[in-house]
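Heads up, one of the protein chains got dropped from this complex, but the rest are sitting where they should.
So, chain A:
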Amino acid sequence: QVIDCFLCYRTASVTCAPSLGPKVNVFSSVLPSEVDMSSPLMYGTPSSRVEGTPRSGVGGTPARQRPDLGSIRKAPQVDLHSEPPSADGAVASEQALGQKLVIWGTDVNVGTCKEKFQRFLQRFIDPTSNEDENAGLDLNEPLYMQKLEEISVVGEPVLNVNCSHVQSFDADLYRQLISYPQEVIPTFDMAVNELFFERFPDSILEHQIQVRPYNALKTRNMRSLNPEDIDQMITISGMVIRTSQLIPEMQEAFFQCQVCAFSTRVEVDRGRIAEPAVCRNCNTTHSLALIHNRSAFSDKQMIKVQESPDDMPAGQTPHTTIVYAHNDLVDKVQPGDRINITGIYRAVPMRENPRQSNVKSVYKTHIDVIHFRKTDEKRLHGLDEDSDQKLFTEERVQILKELASKPDVYDRLSSALAPSIYEHEDIKKGILLQLFGGTRKDFSQTGRGNFRAEVNILLCGDPGTSKSQLLQYVFNLVPRGQYTSGKGSSAVGLTAYVMKDPETKQLVLQTGALVLSDNGICCIDEFDKMSDSTRSVLHEVMEQQTLSIAKAGIICQLNARTSVLAAANPVESQWNPKKTTIENIQLPHTLLSRFDLIFLMLDPQDEAYDRRLAHHLVALYYQSEEQIEEEFLDMAVLKDYIAYARTYINPRLNEEASQALIEAYVDMRKIGSGRGMVSAYPRQLESLIRLAEAHAKVRFSDKVETIDVEEAKRLQREALKQSATDPRTGFVDISILTTGMSATARKRKEEVAQALKKMIQSKGKTPAMKYQQLFDDLRGQSEAAITKDMFEEALRALADEDYLTVTGKTVRLL
């Protein structure tokens, strides 16, 4: 009977004419409340899955579990300890025997397990949940009951269950789930369906609800898979490198007797179908023929997954694992996706060939996937959960917290940064704050969109001041770092390009360095050598943190929430202290103003510095590994520290800090206003906030306090002192960076133009003048030296005023 139930679905699915009738019927049959339905058969249906029959005949996607069960399960394991609650007549005995009954080879009691899971579904509340799946749910109500409600509305019969929830609710149940997934998950299904149809008896679903656990804590890393994990539920992370075509896998063969047309069905058993030799009806031998289009198939896809580069030991090659996806999980992932897979780890021995006396003693291993979770999908949706869900052990967290509680943690960390590079304390501090980043704020509701939380830093200075080395270090430190050189990169390499896949002829979007370093740091060396068109793409990235692409029919906006750490050399081989930063590196000021901190790395050329530098370098060469380690923090600790802070610490401004920020900003504006120039823009305030937040993160503090603001102010001042000092006046002038010209220079320009105008006016009505003559006159008249450039600028200014025009060597008044 069970099989019949199943058959009617199978036939339906094969003939592509699913009839609603039987389904509804069967669904309701699961309802325990209906007296009629509490027949042994109905209980038998779900629990019979345990035996290896396809999951539910209720019209679900029975094959999801089947390939696993059918191909690997060894017969003896399937037997139940005492009377099996499978097939007909099981219910009575099950109820009678109560708790004593367990599935053979396990300690799972179907009844208890089901009860426990139902209790879990009904009661589990996670008020602190911040998963994106739970957005919009009331966190103080039972989580999974809300999800069931969602299913009844949306009609997608899949219930994803976070294993860590199960664990916190009932550790024993969790253990069973991990250890015996292929017994426990069907039980869960049963439980969920009972519960669901009890609450929503009128719901019509495509098939029975399937429970898909994810986030099993058992295994995180592909490398740590070992023989003990076989047949257990595991979660690993990795990157899809290859997907196969869809493979139709026969679940059940349909045979028909050629003589009497009697038909029979044979299920797949360990990947094989045993062809019946004799027709049961007419007893003819070898009369049965396989009818393909009445056999049942399920979709299957092979996916190769490679270890993600982050959790690999250095110097080894990444491992790969074969994953089989079934039914609706087919084609859910593409090569290049980073995913978390939850599934059952399988090992299949090599099949024996009767013609050979030897077999390879190797098992083929794969994972039958239950749940996919794309880790970068979240990025595309812009929902904020740090995707690098790094797990920290208790001890590790303890160490990190201890470190954080030290008063000098900021200095410690900054000196641990690139210890081989000498001094440049403030630059290291700036980079440290960049590594931590500000707090991400979302104002999209109020129309302002995202505020940038990433800190951008530009290093400029003499060649050979270990800028590249610093960049290399940072690139090696952060998990999502990208390193490019301005010389070698094109706009395409930085952003994204569209490629035609040679096999599928499909257009594929290939992402470049900036997108790849989303949530990380993009290190750009030789920033000044970059072509203008390449640089122009940075404008959008560095403020809006997105990248818009309109190419070959693909129009999209990608997130590129990356911090930029760039290094630029002066145009002349040496930094010219008499010139402004802009003049020295010849970068457009629109771009420069997007950097929070601009540092100069100059050779200070004084004796004390030289001595310390020499000492540092010599020490570098002769100190042993241990000595160095004593002195500095381990790079691994630093890495973890940053990762922890980035994931768990989200500081907010407190009252005093906001006051301090306001004051700081007002002060900055005041400085300039006295001399008639603007010395701060809202951008400076924003970056001040970012820096203060980052500094609070360094302290593992949830509040931004005054000390954070103080340090942010100090650092910004230092950076400005270096990069925005007007060489002519010695004052810090922010407009050098924001407009590319210092206020004094602009004033001077105006003065010259006025002087010129006056001079021309004093000459009376002369419609045309010689260019050279005018220049000489002006030079003679003015006390300050006037260069040809200045003269030309003045002319241009007057031309803009429509006062005169310059044609060749003559100047005409209008």
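Just so we're on the same page, a contact is a pair of C-beta atoms (placed from the backbone, for glycine too) under 8 Å apart; a residue touches a chain by one contact, two chains touch by 3 or more; residues count from 1.
Rule of thumb we're sticking to: contacts and distances are computed from a predicted model.
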item: Per UniProt record, name of the chain withheld from view ["Mini-chromosome maintenance complex-binding protein", "Proteasome subunit beta", "Transmembrane emp24 domain-containing protein 7" or "Dynein light chain Tctex-type 1"]; value: "Mini-chromosome maintenance complex-binding protein"
item: Full-complex contact with the absent chain, from A:L620, A:V666 or A:A768; value: A:L620
item: Full-complex contact with the absent chain, from A:R272, A:H292, A:K364 or A:H539; value: A:K364
item: Full-complex contact with the absent chain, from A:Y174, A:Y473 or A:F527; value: A:Y473
item: Contact partner of the left-out chain, one of A:G315, A:P682 or A:G808; value: A:G315
item: Chain A, residues in touch with the chain not shown (by the definition above); value: 74, 76, 225-227, 230, 239, 241-242, 244, 302, 304, 306, 309, 312-322, 335-336, 347, 349-353, 356-365, 418-420, 422, 464-466, 469, 472-473, 476, 488, 603, 605, 607, 610-611, 613-615, 617-622, 625, 628, 635
